[in-house]
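So, chain A:
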Amino acid sequence: MPLLRNGHIALDQWVAVGDDEALPEDAPIIVSLARWQTERGKLVDEYRQIGIRLKGGDQASDIANDLPYFDLIAIEFASVADGRGYSTARLLRGRHDFTGELRAVGHIIRDVFPFLHRCGFDAVETRNERDAKAWRESVGAIKITYQPATDKRLPTTVLRHLSNAVAAE
Partner candidate 1 sequence: MYQYDAYDKTLVNQRARQYRDQAQRRVEGDLTEDEFRPLRLMNGLYQELHSYMMRINIPYGTLSSAQLRKLAHVARTYDRGYGHFTTRQNIQFNWVSLEQSPDILAELATVEMHAIQSSGNCIRNVTADAFAGAAADEVEDSRIWAEIIRQWSTLHPEFAFLPRKFKIAATGSANDRAAIRVHDIGVALYRNAEGETGFQVVVGGGQGRTPMIAKTIREFLPTRHLLSYLEAILRVYNQFGRRDNKYKARIKILVHEIGAQPFAEAVEQEWEQIKDSALLLPRNEETRIKSFFAPPQFENLSPEVPAFDAKRSTDAAFAAWARVNVVAHKAAGYCIVIISLKAPERAPGDATDTQMDAIADLADHFSLGEIRVTQEQNLVLPHVKLAHLYGLWQALAHHELATANAGMATDFVSCPGLDFCTLASARSIPVAQRIGRQLDNIQRLHEIGELRIKISGCVNACGHHHVGHIGILGVEKQGEEFYQITLGGDPGTEAAIGKIIGPAFAGDKVAGAVENLIETYLAQRANGERLIDTYRRIGTQPFKENLYATA
Partner candidate 2 sequence: MGTAKQPKRADGVQALTANRLNDGLVVFFTKGGHWSRRINDAALLAVEASQAVLDSAGEYAVSTNHVVAPYLIDVETGGGDINPTRFRERIRAFGPTVNTVPAPRA
């Protein structure tokens, strides 16, 4: 399951730890929201890099106050049809100014890459190498963005009038 970071296949140094698994020593770990909530103190004391994994139903507001502790937030998409993660990502990245790695995990097909990208994800756990290699093509398939999102692309509502503004000088 190749990891994409900023559109490129990257090595994943993070270790995902299940709720019932022992925590590894001195590794960047990803734990569930439930585990974070029960073992917060210990995790903060013992780990330099903490990542948290949110399920579809977990809210950005559940962790908004704890963001400084996280270097990574993984948001799980249980199925392609479950679009809650897009809102969670936008709130974390856009509203709460999370600057760490925002990673999409779970059931991801290349056709949702453009949506992930525009909602503020900078990392994606892809399902196979073919999908991973298709990142650029997929994200670039439609270059026009009608509405503002969490990426840097200007919406057409603004873009359309820029050339006029320039010409008017």
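For anyone wondering why these and not others, all candidates are chains of the complex that A comes from, given by their letters.
One rule holds in what follows: contacts are C-beta pairs under 8 Å (C-beta built on N, C-alpha and C of every residue); 3 or more make two chains touch, one makes a residue touch a chain; residues count from 1.
Predicted, not measured: the structure shown is a model, and the values here were computed from it.
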item	value
Pick from 1 or 2, the complex member that touches chain A	1
Residues on chain A engaged by candidate 1 in the complex (per definition of touch)	56, 59, 80-84, 86-88, 90, 95, 109, 111-112, 114-119, 130, 141-149, 155-161, 164
